[in-house]
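I have a structure here, written as C-alpha cells, and I will follow up with some questions on it.
Up next is chain A:
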Amino acid sequence: MKQKLLNNTEAIAIGFMAVLALVTGGWNTIVCAVIAGLLIGLSANQNRDGIIRAGVLGAIASIITAIMGYIFNSWVSTLPGVDNQAPDHLTAYPLILAVVIGTITSLVVAWIHSIHEEARRKQAFLIFMVVCAVIFPFFDQCPTLAWNGPISIANPTVGCTTSKALLWVNAVIVTMIFALQALGLNIVAGYAGLLDLGYVAFFAIGAYTMGFLNSDHLVAQDTFLKTQFGFWLVVWGSAAAAAFFGLLLGAPTLPLRGDYLAIVTLGFGEIIPIAAKNLAEVRIFEPISLFINQLFSKADAQSLDRMQNAEAFLKNTLCLIGCDPTRPFDFTAGTKGISPISPPVFGNILGIPKIYAFVNGDYIPWYFLALVLLAGSAFFIFRLRDSRVGRAWVSMREDELAANAMGIDIVRTKLLAFIIGAMFSGFAGAFYASYVSFIEPGSFAFDISVTVLAMVILGGTGNITGVILGAFITRVVDLVVLERLKQLINGITEKVFFSGIDNPALVQFVQSIADATAYKVMLFGLILVVMMKVRPQGLIPAETAAQKRKA
Partner candidate 1 sequence: MAILELKNVHTYYGNIHALKGINLTVEEGEVVTLIGSNGAGKTTTLRTIQGLLKPREGSIKLNGEELTKLPPHDVVKRGVSQSPEGRLVFPRMSVKENLEMGAFQRNDKDGIAADMEKVFGLFPRMKERINQRAGTLSGGEQQMLAMGRALMAKPRVLLLDEPSMGLAPILVDLIFDIIRELHRQKTTILLVEQNARIALSVADRGYVLETGEIVLSGNAKDLAHNPEVEAAYLGGKAH
Partner candidate 2 sequence: MAQEVLLEAKGVTKRFGGLTAVNKVDFVIYKGMIAGLIGPNGAGKTTFFNNMTGLYTPTEGDFIFNGKPITGLKPHIIQDRGISRTFQNIRLFGQLSALENVLVGMHTRLNGTVFEAFFRPKRVIHEEKRAREKALDLLDFVGLGRDSAEMAARNLPYGFQRRLEIARALASDPKLLLLDEPTAGMNPQEKKELTELVDHLRKELGVTVLLIEHDMKVVMGISDRVSVLDHGEKIAEGLPKVVQANPKVIEAYLGTGAAAEGA
C-alpha cells in the first residue's frame, strides 16, 4: 500500500505550528515544536516503521518550526510594535533546543502510541503528559525572562516574577480556569444536553463569593465578621453558593423545553452583572411592616428625603441588612470592583504558623494549583460519567422519553446536572478571583458564556479530553495568536506600507480594521457555526471515547 507523504493531522500540525512559531518566536518556538511533535507522534502508525517515520517527520517539523522561529527572531521581532519578548532574540539556543526537543517528543509519543496493551499505553501517555505539565512552566518562564547568559538555570528565579503580556504560563493558567468552567458546562450541555447560555453567572457568583469573603471588603463592612476566611475555606463556599443559585434557577425552569431554558439562562447571565453593579448599597427591611409603615405613617412626609426618615423607619420596621442609615451594606462594591483579593495561604490558621503564601505575579505556584484543580476535576468528572448518575445524564440527552420510561426521574436528574455544573463554574470563579485579585462586573459579560460554549463544542461535547483540548485551542488562539497577529500586522503595515505615507488617520483606520483581537467574538461565533455544520460532535467525539473504554 502506498503511503501518503503526509496525512491530514500531520500536515495541519506542521502548518499550524510553523505559523504559530512565526508569529510568536523566541522560546515559544520550543512549545510549537513540542506540540507539532505530539500531534505527529499521535498520528503515526502503531509499529516500528511508524516510530521511525514519526521521528523523521518530527525532526523535519521541528526544523521548519525552528526556521520560522529564526525568521521571527531576525525579522518579525524587529518590526515596530511587536512585543520583543526574548532579550536574546538572535541567539540560536531556543532554535536548537526546539529541533532537539521536538524530535524527541515525536519519537516518544509515537513510541507510547505504539504500545499495544491499552491500559499500559494509557498509563504511559498519562505519565508523559504529567512530565510535560510539570516541566513546562520552568522551561517556558525562567529561560524566557531570566536569560542573562548561557547558563540561566544558575539563577532560576530572577525575573520569574516579571510580568509580560504574552507569557505562556499566564495564558495556560487562564486556560485552565476556563477549562475548569468548560468541564462544568460539559456536564450540563454535553452530558445532560441542556443548553445553558448564562453559564458565566455561576462563574461570577463563585468569584464574588471569593471576593466578598476573602478580602478586606468584608472587614470594612458593618458586621461582626471582621475577618478574611482564606482561600481554602471560601473556595468551597463559592462552589456551594454557585450550586445554590443553580438550584434556585434550575428548579423552576428545568421542566421547560430546551430552547426556553436557553433563553432563561441567557437572561440570568445578563442579570448577574447588573446585580453585581447595583448591589453596592443594600438595605433590606422586613417587607410587610415596611409596607404598612410606608403607606400610612409617612403620607405627610413625602417631600422629605427618605434618608432623613430612616430613623423613623427603624422604629417601626424590622431591619435585616444595612441598618446604619449612613452606611448601607456593600456586597459587590459596584463598578469599582473588589480588590485586592487574597491569594491562598498555607498555614496561618488554627495556630499553625504561615508556611507559604501565594504571590500574585509569581506564576509557578498558581500554575500547579490550577493544574491540581483541573486534574482533580477531570478525574472527578470522569468517574461521574462512568457511574450510574453519568449514565442517567447521557441517556436523558439521547432520548428523554425513553430515559423516563427506564426509571430516570427527569427533573431531578437535570437539576443534579445543573447544580454540579454550576458548582464547577463556582470553583473556577473562586480561583479566578483569587488569581487576578480583582473583580468587577465587566469581567463577567455574556461573551464568556459563549467562549466556554465554544470550547465545549470545539473539543467535543461530552468528552473530557476533548473539552480540555477545546479550551486550550480557543484560549491559545485568543490570548496568544490573535494578540500576536495584531502586533504583526501593525508592524508589517507600519514598516512596509506606511513608512512613506504621512497620514496618521489612514494608518489608524487600517489598524483598527486589521486589529485581529477585535474579531475574537466573530471567531468564536464562527467556531460554533462551522463546527455545527461540519463536525457537530467536536474534534474528539464522545463516541470514540466510549468505544475505547473497556469494561
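Candidate selection criterion: all candidates are chains of the complex that A comes from, given by their letters.
One rule holds for everything that comes next: a contact is a pair of C-beta atoms (placed from the backbone, for glycine too) under 8 Å apart; a residue touches a chain by one contact, two chains touch by 3 or more; residues count from 1.
As the structure is a prediction and not an experimental result, all values here were calculated from the model.
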- request: Could you work out which candidate touches chain A in the complex, given the options 1 or 2?
  value: 2
Interfacial residue positions of chain A with respect to candidate 2 in the complex: 380, 383-384, 386-392, 394-395, 398-399, 401-410, 416, 420, 462, 542-543, 546-547, 549-551
